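Quick notes on the structure that follows.
Note that one protein chain of the assembly has been removed; the remaining protein chains are unaltered in position.
Lettered A, B and C in written order, each chain numbered from 1.
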Amino acid sequence: MARNWFRLDEFSGNMVSMKHPLPAGIIPYLPTPVTSSGTLDNNALHRLVDALAEAGVSGLSPLGSTGELPSISDAVADDVVENVVDYAGELPVVPGVLSGTTTNAATRVATITALGASGIVAMIRPWGKVSQASMTEYFNAMATATDLPLVLYRQPSLGAQPDLNTLIELSKVPNIYALKDASPNTGFLMSLTTAGSELELYSASSHVQMLVWELGGRGWMGGPCCIAPRSSVAMWNYYQAGDRDSAWRLQRGLWPLCRAFAAFGPAPMVKGGLALTGLDVGTPFAPLESLNSSQVQTVRDAIDAARQARADLGLDTAVL
Amino acid sequence: MARNWFRLDEFSGNMVSMKHPLPAGIIPYLPTPVTSSGTLDNNALHRLVDALAEAGVSGLSPLGSTGELPSISDAVADDVVENVVDYAGELPVVPGVLSGTTTNAATRVATITALGASGIVAMIRPWGKVSQASMTEYFNAMATATDLPLVLYRQPSLGAQPDLNTLIELSKVPNIYALKDASPNTGFLMSLTTAGSELELYSASSHVQMLVWELGGRGWMGGPCCIAPRSSVAMWNYYQAGDRDSAWRLQRGLWPLCRAFAAFGPAPMVKGGLALTGLDVGTPFAPLESLNSSQVQTVRDAIDAARQARADLGLDTAVL
Amino acid sequence: MARNWFRLDEFSGNMVSMKHPLPAGIIPYLPTPVTSSGTLDNNALHRLVDALAEAGVSGLSPLGSTGELPSISDAVADDVVENVVDYAGELPVVPGVLSGTTTNAATRVATITALGASGIVAMIRPWGKVSQASMTEYFNAMATATDLPLVLYRQPSLGAQPDLNTLIELSKVPNIYALKDASPNTGFLMSLTTAGSELELYSASSHVQMLVWELGGRGWMGGPCCIAPRSSVAMWNYYQAGDRDSAWRLQRGLWPLCRAFAAFGPAPMVKGGLALTGLDVGTPFAPLESLNSSQVQTVRDAIDAARQARADLGLDTAVL
Partner (left out) sequence: MARNWFRLDEFSGNMVSMKHPLPAGIIPYLPTPVTSSGTLDNNALHRLVDALAEAGVSGLSPLGSTGELPSISDAVADDVVENVVDYAGELPVVPGVLSGTTTNAATRVATITALGASGIVAMIRPWGKVSQASMTEYFNAMATATDLPLVLYRQPSLGAQPDLNTLIELSKVPNIYALKDASPNTGFLMSLTTAGSELELYSASSHVQMLVWELGGRGWMGGPCCIAPRSSVAMWNYYQAGDRDSAWRLQRGLWPLCRAFAAFGPAPMVKGGLALTGLDVGTPFAPLESLNSSQVQTVRDAIDAARQARADLGLDTAVL
């Protein structure tokens, strides 16, 4: 994948990097598989990447909430990226970078860039009172540390996040490419697009994906699509093809997975859900807990709903 | 309008009232006009009702947040309903009832029913810790007190509200007809519909209206459509006719009014916005304040955005 | 009790009303007793007032949270005040006034004043976005409507409340006399007193009463002291007499009642607790519920703790 796009700046006469696209479609968040001894389980990671690639996803995003980024060391994080890039082949890899300090965030972006990523999901986990001006500098520092396109990830559960005006300002930065908003407030995305934001949009799992697509969204970056990648890809393809009825049937079938994801938390739900589909990627890092039996049943029901939607559309129900 | 629909109950052999529809389309929330001496301004109310009726709205909803229901006495509330029913002619009137006690809520529903309403917007402003079971009884008591269809109004800013399971349970009550959800969480509506709710949906102003319609919603009950009723009606008509492009153009043009509504509060924004369109309905009840000059400018810009969308579509820009 | 205190204003040469004290000590919040048919139970009210007067409390405060003020009509509220003033004899009565509009708040204060109250607990239940300036006007309007001393009641669960600067400004108003703060933030009271507030302080039940007294507080206005009035009065008397050890013993014994009050809500807990001491004042207004059996046990244990503290001090354990 071409990593550097340039355009001629008419004032300076210089070539400057410009926004270049990340792929549209389904980009699953990867859980971080661990063995029972607590170390990275590369075999499981490999199997997961293969399964997703086969399902037709457009990219892979390790090291997000689903990947338990706050729970793993930088060394393990780097190891994850190196291996995912290796296993992914031509598939773009868009890892997350999460920090609380501007300097560290920029350093991590540079490291991840050097490991062969195709883009970065940029997050802030502020500690203390951070002004919007300071937050702008934080994301600018990340953008400056790489030529890759950045996907801003607005996640209110991480603390204060960039507000509407900050996002609009950041959208003018050439390689700040897109936004993934993990709030449940779909109208906020409408506010952004009607107030001058130039950010592309990926749906998070907290929004009804197809509604974000109605607003111009390019796809879905999420944990639940890890569990049902073929159905997620099919939903996107139906939608792109203008077959809204089929797309809605899948959307309704996939929504219970999104509800369980919100209710039980990213890592417990995705790790638990993958186990139900036969892909063992280990348990979450303590103090997070594996799903309890009632939660397992809820996820099993959600999987059944997705499978029923496939059946209704005549799709292969042996896979998800 | 027929107020009572019945079906034959197969077990009891009795005729029981059944869900009967409230109209689809645009149902503006009415502000409560007051004179400078603080009494109800019936002339302004009459002018407002006439203007909305002429604009083609499907119904009128006095006594909501926009109507400052918590700030007026029962006597004034009754006066408002009587007059709106009188001025509205054939147009259905769906007033709000808001209370904190079950007994009072039921009494008020009966009173409003007797005044000639066509439906009731049912709200709870809980005081203290109210269980979901108790909340179910509250709304059941309202439903029992009338044959009119109820629109449940879930408004988190009023305190604890019915949750997903409570709403699904209430949706089985024959004359609990629809939900208007004032949270910004559009996915919650998707959760409802995929989890067995039988409630019809009206969009509130906190959701992108057309996205709620994508989920099956029947219209928009809101304050901002009071200010731009023709554009709101046209958006609905385009959407119904399958002309999404035109509908989206109006939706984008109307959204800044929804943002201002959320930012400045229902009564100050709607009263201030109507004044800008030439309809003086007085000022909000203190301690609420009229819009300050910066807020007026924001609303003026929002009105311009709506007007621009009309111009883009070749609609008359002398009206909104 | 003298209701009007005056001082000579040196600039105007007029006599103006000045701050005059409400009594120090224990001022219980009264629940509103209802019969099984839902009407005011004057007999129960009379028995309650007599029991509290006999226990040596310094005043009575009907129509607060414990009194379910938001759940009763103005007519019932007036009836409560008239009767409590009648039964109370020389004991000062300090009813609550709660509103959402400035005009209504002032009207209610005037009405309650005319009914023979000795002071007013002034509350705001804002609806919508209320600025601090507007809130200042709200309380000023209450103060202007009466010559009685006002106790500001800051209750965050009612919505936006006066902030530190607003309270300091209001403390300069002659008949705005004291503050009762229902937040759990004891340091906020320290901030007030070190930043120039002239308000006297009464402890609420959310603070450790004796710690508020360490900050200069004059007593306790609360619901739990309705259940254990003699112990509350004894705690205050020990503290005033400098016998901290005995006062702390009672404070520790009374604290579980305060915890249950916070956990189960004012009206359910006080009505339930009084029933356990033999004083039946009915049940809370639906949708509030009576204590369930596990909550009853918690309150019973709390009563036992209070009784044990009395035993430790050699006080009569037949009463509370």
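Throughout what follows, contacts are C-beta pairs under 8 Å (C-beta built on N, C-alpha and C of every residue); 3 or more make two chains touch, one makes a residue touch a chain.
Everything numeric here is computed off the predicted structure, so don't read it as measured data.
Just so you know, the chain we are not showing touches A, C across the whole complex.
Which of C:Tyr29, C:Tyr87, C:Tyr177 or C:Trp255 touches the hidden chain is settled by the complete complex: it is C:Trp255. Of the options C:Asn42, C:Ser131, C:Thr186 or C:Thr317, the residue whose C-beta touches the omitted chain is C:Thr186. In the complete assembly, the contact with the undisplayed chain comes from C:Glu214, out of C:Glu54, C:Asp74, C:Asp163 or C:Glu214.
Residue A:Gly265 is the one among A:Pro92, A:Pro149, A:Gly265 or A:Gly282 that touches the chain missing from this view. Here one chain is not drawn; of A:Glu54, A:Asp163, A:Asp243 or A:Glu289, the residue touching it is A:Glu289. Counting the whole complex, the residues of subunit A in touch with the unshown chain are 38, 65, 68, 70-71, 73, 100-104, 124, 126-131, 134-135, 137-138, 264-268, 284-289.
Take subunit C: the residues that touch the chain left off the picture are 184-188, 190-191, 193-194, 206-208, 210-211, 214-215, 252, 255-256, 258-259, 305.
In this section, only the chains that are shown with their structure count from here on.
A straight line joining the Cα centres of subunit B and subunit C is 38 Å long.
Centroids built from CA atoms put subunit B at 37 Å from subunit A. Centre-to-centre, using mean CA coordinates, subunit A is 53 Å away from subunit C. The residues of subunit B never reach two or more other chains; the list is empty.
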